[in-house]
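The structure is given below, and queries will be raised subsequently.
Moving on to subunit A:
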Amino acid sequence: MIENKIIEIAPADLLAKALRYKQDGYHIVQICATRTPDGYELTYSFALEYEMIGLRFLLDEEDEITTISTIFSPAFLYENEIRDLFGVKIQMISLDYKGNLYRIATKTPFKDK
Partner candidate 1 sequence: MSAMSLAQTVLRNLFSKPATRPYPQVARVYPARTRGQIGIDIDACIFCGICSKKCPTGAITVNRAEKSWDIQPFGCIQCGCCVEFCPKKCLAMMQDYTQPSAVKTVSHHAQMPTETAAVTPDAVQ
Partner candidate 2 sequence: MATRSIVPFGPQHPVLPEPIHLDLVLEDETVVEAIPSIGFIHRGLEKLVEKKDFNEMVYVAERICGICSFMHGMGYSEAVERVMGIEIPARAKYLRVIWSEMSRIHSHLLWLGLLADAFGFESLFMESWRTREKILDMFEYSTGGRVIFSVNKVGGQRKDMDNEMIAEFVKILGGMEKEIRTQSKAFLNDYAVKSRLCDVGFLTMQQARDLGTVGPFMRASGISLDTRKLGYAAYDDLEFEPIISTVGDSYARTDVRIQEIFQSIDLIRQAAAKIPSGEIAVPVKGNPTGEYFMRVEQPRGEALYYIKGNGTKNLDRMRVRTPTFANLPGLIETLKGCQLADVPILILTIDPCISCTER
């Protein structure tokens, strides 16, 4: 059956956990950001065969996190997307579109209600 496992972590543990998953053979499925009243809630999903696990942590608006696109190369698309739409600050993305992934008129439209 479809399982929904989500593990809460601290933002600083993200890189270590991602390396562990890469070692075990997982691949990245998606990165999702949801707006909370004082920041963002990020969920990173990884999958191996039919099993899917999510890593979740909360961020404030001004916090910065490091990319995992050097570990999982498809992550650059998802990270550019949440940076363009929500304004999450992500450093050192491997292929950085600098805000031009979606050619939209207003910056970070999903940030404000």
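Picked so that all candidates are chains of the complex that A comes from, given by their letters.
Basically, a residue touches a chain if its C-beta (ideal position, glycine included) is under 8 Å from a C-beta of that chain, and two chains touch if they have at least 3 such contacts; residues count from 1.
Only a predicted model underlies this, so the values are computations on that prediction, with no experimental measurement involved.
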Of the numbered candidates 1 or 2, which one touches subunit A within this complex?
-> 2
Within the complex, candidate 2 is touched by subunit A residues 1-2, 4, 25, 27-30, 32, 34-35, 43, 45, 49-50, 52, 54, 72-74, 77, 95, 97, 100-104, 109-110, 113
